[in-house]
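Encoded as C-alpha cells, here's the structure I'll be asking about.
One chain of protein is taken out of this complex; the other chains stay put.
This part shows subunit A:
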Amino acid sequence: MFVCLLKVSICKHACPFFPPPLVGDIRTLQWDTDPSVLQLQADSEHGRRMQRLGASKITQVDFLPKEVVSYCKETQTPLTAHLSEEEEEEDEEMMEAKSGPESEQQDEDDNRENKEVLRELTEEERQQILHSSEFQSFFECSIRVMERALAEDSNIFFDYGGRELEDKEGDLGSGSSLSFSRLFYDEHWSKHRVITCLDWSLQYPELLVASYNNNEDAPHEPDGVALVWNIKFKKATPEYIFHCQSPVVSVGFIVLWDNRSHRRTPVQRTPLSAAAHTHPVYCVNVVGTQNANNLITVSTDGRMCSWSLDMLSQPQETMELVYNKSKPVAVTGMAFPTGDVNNYVVGSEEGTVYTASRHGSKAGICEMFEGHQGPVTGISCHSAVGTVDFSHLFITSSFDWTVKLWSTKHNKPLYSFEDNADYVYDVMWSPVHPAIFAAVDGMGRLDLWNLNNDTEVPTASVTIEGASALNRVRWSSGGKEVAVGDSEGRVWIYDTGEVQIHWREAQLSWWPSRWVHGNEKSHQ
C-alpha cells in the first residue's frame, strides 16, 4: 500500500464564496471577470500582491507492505510434497492472521490437524476402521445417497430459451404407445437368473420388487434372490438385496423380509410342514384392506392357505382346491377381482380355469371354465374402476399361444386374442384404463392391447432387443409404466404413453359381438 500526494490546485472558476475577512495579513483573491461570479475587488488599501497558485511538484511515497513476522516450526518429513504443502499453510496463515484472532485459533487447530494428517494410517488401522460398525453404518447410508445424487445429472443452469419443448402428444385414449424407459440389471445378482415374479409397492409407488430364481452357474450363491429397484432415481443399482435359501418363485410372501432390520436373510419364514405347503408356491396375493388383510397362497398341489402376517408359523386356514371332489387342481395362477376378498379365479396346469371362493356354503372350487389348450400361465382380473362394473371380466394367458377374455358369468371364453407365435407367459389388465392390458410372450414380445382400438392385433407391440423370453409383466399402480421380467434376470421398464388426464374419460367401448345385448351397448 502506498500513499501518494495528489496534486492540489484551486480552480479559478470556483464557486462564489467569501473568505473570512482576515485581520492583518490580508490576502484577497482575485476572481474572474465572469459576470455570473461575484467579484471581489482587491482591496486597494492593502495593495498586497496576492499569492499565485500553481502546480506543485508531487512527491510519491511508497510504503512497503508491513511484514508480518511469524515463526513456525517445521517438522522433518522426508517427502518434499509435505514441505511444499506446509509452505502453503504458512501463506494461508499469514493472510488469515490479519482477519482476526478467531481464525488464528482455527489455524492452529488446522496446523495441528495437518501434522496429524501427515501421519499415514497403517494398513492395520485402516482395516480396523473399515470394519468398525460405525464405519459400516456410515458407509451404507452415505453410499446410497451419494449414488442417487451422482446419478441425478440434471443441469440446473440449462437455458431453455430459444428451444421449443417438444409437444407432448395428447393421447386421447384411442391409442397407446410403448417406449423404453429403463433396464434394471445387477451384474452380481441378476445374472443367469430367471425372473419369477414382479410386484410394485403400494406404499411407495416407485419401488418395484423382483424375485429371481436360482443361478445354475453359481451353486454357492443363495438360490433365491429378491431385489428392490427404484424407478424414481436414475441410479442403476438395486435399493435392497435379499437372499433366500430356496428359489423364490413368488414375491413378497411366504418368507417375510423386514426392511428395517439390517440383515439380508429372511426374518420370518413359514415352516415346511404338512399343514402348510409342501409344493412350490406360485401364487401369492394380499387381500383385504390395509388394516385387516390376509396373505393367500396357493401351491401347485392345490392347497390354498390363508396367513396372517403376524404369525407365519402356521396358516390361519387351509383348503384343498379340488374339483368335483376328486381332482386336486394344480394351480399356476390366482387372481381376486377388485374389492372381492372371498371369490377368486385360478388357472391350472391343465388349461382349465376355475372360480372358487374362500368362505361360504360353496367354499372351494365352484365352476370350471374350459377353453385353453395348454397350461394357464397368467390370470388377471379387471381392475380399472369406472362407471360400469367390469369386475366379472378376467383374462388369462397360456402356453397355447393365446390370451383369452372371460367373464365369471359364462364358462366359455368371451374372446380369444391370437396374435402371438409363442407361449404367452403373463398378462395383466391396466390398473387405470378399462380397455388396456399387457401381455408378454416367449419371443421377447411385449404387447399392449387396447380393446377400444383393435381386438385383432395389439395396439402397441415391442420386441425387446436382447431379451429372450419374457416371464412376467406388471403395471405400476399409476398405470404409466409396465415392468417386464425376462429369463435372463433383466427387468425392463417401459413407459406406456398414456396421458393420465384422459384415463378418466376412457371407457371400455367394445364388447364381443356374440354377447351383445340391447342394454349393454351403451358404454360411451
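The criterion applied here is as follows: contacts are C-beta pairs under 8 Å (C-beta built on N, C-alpha and C of every residue); 3 or more make two chains touch, one makes a residue touch a chain; residues count from 1.
The rule we apply is simple: contacts and distances are computed from a predicted model.
A.B. asks: Among "Dynein light chain roadblock", "serine C-palmitoyltransferase", "Exosome non-catalytic core subunit rrp46" or "Delta(3)-Delta(2)-enoyl-CoA isomerase", go ahead and choose the protein name stored in UniProt for the chain not displayed.
C.D. replies: UniProt lists the chain that is not shown as "Dynein light chain roadblock".
A.B. asks: Among A:F139, A:F180 or A:Y204, which one is in touch with the chain left out?
C.D. replies: If we include the chain that is not displayed, A:F139 is the one touching it.
A.B. asks: Which of A:A149, A:A218, A:M311 or A:A421 sits in contact with the chain that's absent?
C.D. replies: Selected residue, touching the omitted chain: A:A149.
A.B. asks: Give the residue, chosen from A:L130, A:A363, A:A421 or A:V457, that touches the chain omitted from the document.
C.D. replies: Of the candidates A:L130, A:A363, A:A421 or A:V457, A:L130 is in touch with the missing chain.
A.B. asks: State which residues belonging to subunit A touch the missing partner chain.
C.D. replies: 81, 84-85, 106, 110, 113-114, 116-119, 121, 126, 129-130, 134-143, 145-147, 149-151, 153, 155-156, 228, 237, 239-242, 257, 259-264
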